[in-house]
Structures are given as structure tokens and as C-alpha cells.
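Note that one protein chain is taken out, while the other chains of the complex remain in position.
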Amino acid sequence: MTHTIREKTKLLNRVRRIRGQIEAVERALDQEIGCADVLQLIAGARGAINGLMAEVMEDHVRAHLIDPAHEPDPQRAHAAEELIDVVRSYLK
Amino acid sequence: MTHTIREKTKLLNRVRRIRGQIEAVERALDQEIGCADVLQLIAGARGAINGLMAEVMEDHVRAHLIDPAHEPDPQRAHAAEELIDVVRSYLK
Amino acid sequence: MTHTIREKTKLLNRVRRIRGQIEAVERALDQEIGCADVLQLIAGARGAINGLMAEVMEDHVRAHLIDPAHEPDPQRAHAAEELIDVVRSYLK
Partner (left out) sequence: MTHTIREKTKLLNRVRRIRGQIEAVERALDQEIGCADVLQLIAGARGAINGLMAEVMEDHVRAHLIDPAHEPDPQRAHAAEELIDVVRSYLK
């Protein structure tokens, strides 16, 4: 993970929001609010983790495999973009 | 969520472990350890959230719909058990 | 699965559409179209299977556990509706 500072900040903000969502689940369980609300909070946290997964995978491809913005071979650049699109749409 | 104390304690312990896993992701991002390790930590946290989801759904069925252990109609009791099995195997 | 004829027809139509989606994946692989298109077809088939899973689970709750439309106890009826909502939003 020797990515750019900007990416690092973005990922850290994202994971801190997820921590906040998990803390909300904890409070909801502790205060015994309705099951349905607890389940919605858990579903939200899970969606956010999938989003984080997709973003880290995307950054990994750009930083360590092929960055479509700087790859001289247009076919490889295109293939990397396709992979990133799939990761985004499949995991989010 | 007016379930038993025992269930509540179990769920709270589970969600606290997940919070610990999210904090480990945060530290890993902050300390810039390798992508692959970050991705494994995220995958672990996501699996744990799926497990929590399955457990809260199971408790919801038992506490508010049909508890197989106390349902007088054997077919309904069996149907509730089947649902719980599917939730467990599909989400975990 | 001794549900209504209407539900059965709906589920059979749904599973036949999924078979068609799988056959499209097969043709795409056979004709060697681009990876990205194959991946999108697979993602579509997977989404459709999740939808089928959610619908069969919902029918199972209504037919064998508690049908909110005919349950005399309003709290149980409400709990069944909540469960169905979660299954729908979480799996689809």
C-alpha cells in the first residue's frame, strides 16, 4: 500500500465511516431497538465494506499492476479499465 | 430485540469483534502494509458481518415468528428450522 | 413447495429466464466475445439467482411459517413482514 496520499486519506475516511456504522450496530443491539432496524444497519455496514473492498482492489490494480492512465499499450490499458469496472459493479 | 440476555451478550461480543477487525483494517491502511494483507483483513471483516446478519435473522425468527423448540405444530416447527438452516448456510 | 399455482408459475418463469442468461454466458464464452461482456453477463445471472433465492425464501415464510395477510397475532404478522423485507433488500 504505497499509494498516493490522496487515496490513503480517502480509504481511511471510508474505513472510519464503517467503524461508525459498526458502533451504531453495537448501540442498537445494546439498546434493544427493533430487529428490523438492527438488520438494516448491518446490511448498510456490509454494503460499505463491499465498497471498501472494491476501492482497495481498484487502487491495487492501478498502483501495482497497470494504471490505465499511464499504460503505453492501449489494449492493456483498456483491459485494466474493464477489470476495474467489473470489480466496482460486482462488489458494490 | 427483546431477546434473551444470553443472545444479547453473544451478539454484542460478536459485533465488538467486528469493530476490532475494522480497527485492524484502519491500522493496516494507516501503516501502509501490503495490499494483499489489507484485502484479507477486509474479507475477514465482511465474513464476520455476514455471520452477524445470519445470527440476528435467526434470533428474529426464533423470538418473533416461530421458535422451533416451543412451536406446537410440528410442520411449522420444521419449516422454521429449515429457514434457519438456509439463512446460516447462505449468509455465512 | 405446495404453494399456490400463481407463485409456482412466477418462480418457474424466473428460473427459465435464469437458464436463458446462463445459455447466453455459454454462447459468449464459445464465441469468444470480450471478457468484460462475459463478466457482465455472469454478474447479471448471479443477480437473478439472488432474486430467485429471495423469492423462494419469502414464499417459504408465507406458506409454511407465518403469512402476514392471515396471521391473527399482529406482532407476529409484523415480524414476518420485517423478515421478508430484510430478505428482499439483503439478497436482491
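Order as written gives the chain letters A, B and C; numbering starts at 1 within each chain.
Just so we're on the same page, a residue touches a chain if its C-beta (ideal position, glycine included) is under 8 Å from a C-beta of that chain, and two chains touch if they have at least 3 such contacts.
Note that the coordinates shown come from a computational prediction; the quantities given were computed from them, not determined experimentally.
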| item | value |
| --- | --- |
| Chains still shown that are in contact with the chain withheld from the display | A, B, C |
| Option touching the unshown chain, where C:Ile18, C:Ile66 or C:Leu83 are the choices | C:Ile18 |
| Chain not shown, touching residues in subunit B | 34-36, 39-40, 43, 79, 82, 85-86, 89-90 |
| Residues belonging to subunit A that touch the chain removed from view | 53, 57, 60-61, 64-66, 75-76, 79-80, 82-83, 86, 90 |
| In subunit C, positions touching the absent partner | 1-3, 8, 11-12, 15-16, 18-19, 22-23, 25-26, 28-30, 32-35, 38-39, 42-43, 45-46, 49-50, 52-53, 56-57, 59-60, 63-64 |
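Going forward, only the chains that are shown with their structure count from here on.
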| item | value |
| --- | --- |
| Geometric centre distance via CA averages, subunit B-subunit A, whole Å | 21 |
| Length of the line joining the C-alpha centres of subunit B and subunit C, rounded to whole Å | 22 |
| Centroid spacing, where centroids are CA-atom means, of subunit A and subunit C in whole angstrom | 26 |
| Multi-partner residues of subunit C (each touching 2 or more other chains) | 79, 82, 86, 90 |
